[in-house]
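Showing subunit A:
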Amino acid sequence: MIEFERVVKDFAGGVRAVDTLDLIVEKGEISVLIGPSGCGKTTSMRLVNRLIPLTSGRITVEGRDNREIAPEDLRRKIGYAIQQIGLFPHMTVGQNVAVVPRLLGWEETRVAKRVDALLELVGLDPDIHRDVYPRQLSGGQQQRVGVARALGADPPIMLMDEPFGAVDPITRAVLQDEFLQIQATIAKTVVFVTHDIDEAIKMGDRIAVMREGKLVQYDTPQDLLARPADEFVRAFVGADRELKRLGLVRVRDVMSAPGGEPPEPGEDAVPEHASVRDALSALVGRAFGETPVVDADGRVCGVITLEALRAALRREVEERAS
Partner candidate 1 sequence: MRRITSTLLALALLLGGALVYAQGDPIRVGSKQFTESIVLAKLIVYALEDAGFTVDDRSPLGGTDVNRSALINAEIDVYPEYTGTALGLFFPDVDLPEGLTRDAEASYDFLQDLDRERNDLVWLAPAPANNTYGFAVERTFAEEHGLSTMEDFADYVNAGGEVMMASGDEFAQRPDGIAAFEELYGFDLADEQLLIIAAGTPAQTLQALDQGASGTNVAMTFATAGEVMAYGFVVLTDPLGAQPVFNPAPVFRAEVLDANPEIAQILDPIFGSLTNEVLQALNARVAVDGESDDAVAREYLMEHGFLN
Partner candidate 2 sequence: MPVNRVAVLGSLIAGLSLFFLPLVELKPNRLASGTPFYLLQLEGDLRYPVLFVLALVPLVLALRPPDAVRGTLLAGVGNALLFLTLYLPAVAGEALLLDAAAILGEGVRISNPRLLPSAALALGLFGSYTVLYAGVRDLAAAGVGRGARALAAWGGLALVLLAALAGRFDIYSILVEFDVRGQQLAQRTVEHVMFVAVALAIGLVLGVGLGLWAHRDRRVSPVILYLVGIIQTIPSLALFGVLLVPLARLGDQRAMAVAVVFALTLVAAAAALALFRWLAPRLRGAGRQVLLLAVALLTAVPVALLTVVLASYLFRVSFIAFTSPVATLAQLRTLMLVTLLAAVVLQVLARRQRPGVARSWLVRATWLASAGLVVALVSALVLASQLFLARVESVSTLTVRELGVSGIGPAPAVIALTLYSLLPLVRNTYAGLVNVDPAVIDAGRGMGMSAPQRFMQIELPLALPVIMAGVRNASVALVGIAAIATVIGAGGLGDFILGGIINTSIDQILLGALPAVLLAVFLDAVLRGGEGILVSPGIRASDEVAAS
């Protein structure tokens, strides 16, 4: 758990980058810091592992004031992945991943095992990739190594500053999915900085919207989309926030039992774990006709209709009103 208590950061020249920030990142959750450039999100993150000293207030990490811990020790216990990846180009992939374990003085055999395990975790074959250099990898592979390296010594906490920023949208979506899968098993406490609202909604257990150093709203994605705190947040999440909200609802939760014909080969079908937003897109494609839903094995397990969708939305609006 990370706790920001009335944290202030002033830079030289009197610029207040972070203004009285109170924030709690719950254990095992991903908290996304988001906001326009210069809102203080990256600065806030860098205060956690003391890459920047704070001006006043305090930050506790796992219950301890982070100023009580020597900066190097503190940082070795906190995973760190950054936007430009920051892989060490002169080290092999394996050496990159092994940096923190080696700093902590692990035995070489344990380091080697850990490196292989981490590479497998992020979907890289250790035998192929361990001994190559970063420049021999694609951008997506480099990002994976960046994540593996941040996980190096199995830190309970991770700081991620736009870790998937440097790749194309398709690769980014894949990396996001993969990281969510990994997170489901490792359950780290993550501070995740991004400027991309879609990424925030997808990745965050909670989203902290910041503006000019101040925390404007801190909520779950659903609540953020449903009840923006003010005009700034409303504008920031976008006019299509209701559509985005659909992105958070799974098809399997709103579909009706199967009936009618199974889909023709090549005909559009919606996977059951897809979001309702995707289902809506498919419905539009069929001029709001019935759309089959398939499970992971490709078998039809239900249908989705405009009526079912409408019913689900109505339920939701009523819930919000009450």
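Selection rule: all candidates are chains of the complex that A comes from, given by their letters.
Here, contacts are C-beta pairs under 8 Å (C-beta built on N, C-alpha and C of every residue); 3 or more make two chains touch, one makes a residue touch a chain; residues count from 1.
What you see is a predicted model, and the numbers here were worked out from it, not measured in a lab.
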Given options 1 or 2, the chain of this complex that touches subunit A: 2
Sites on subunit A touched by candidate 2 in the complex: 49, 51, 71-77, 80, 82-92, 94-95, 99-100, 103, 108, 112, 131-136, 149, 152, 159
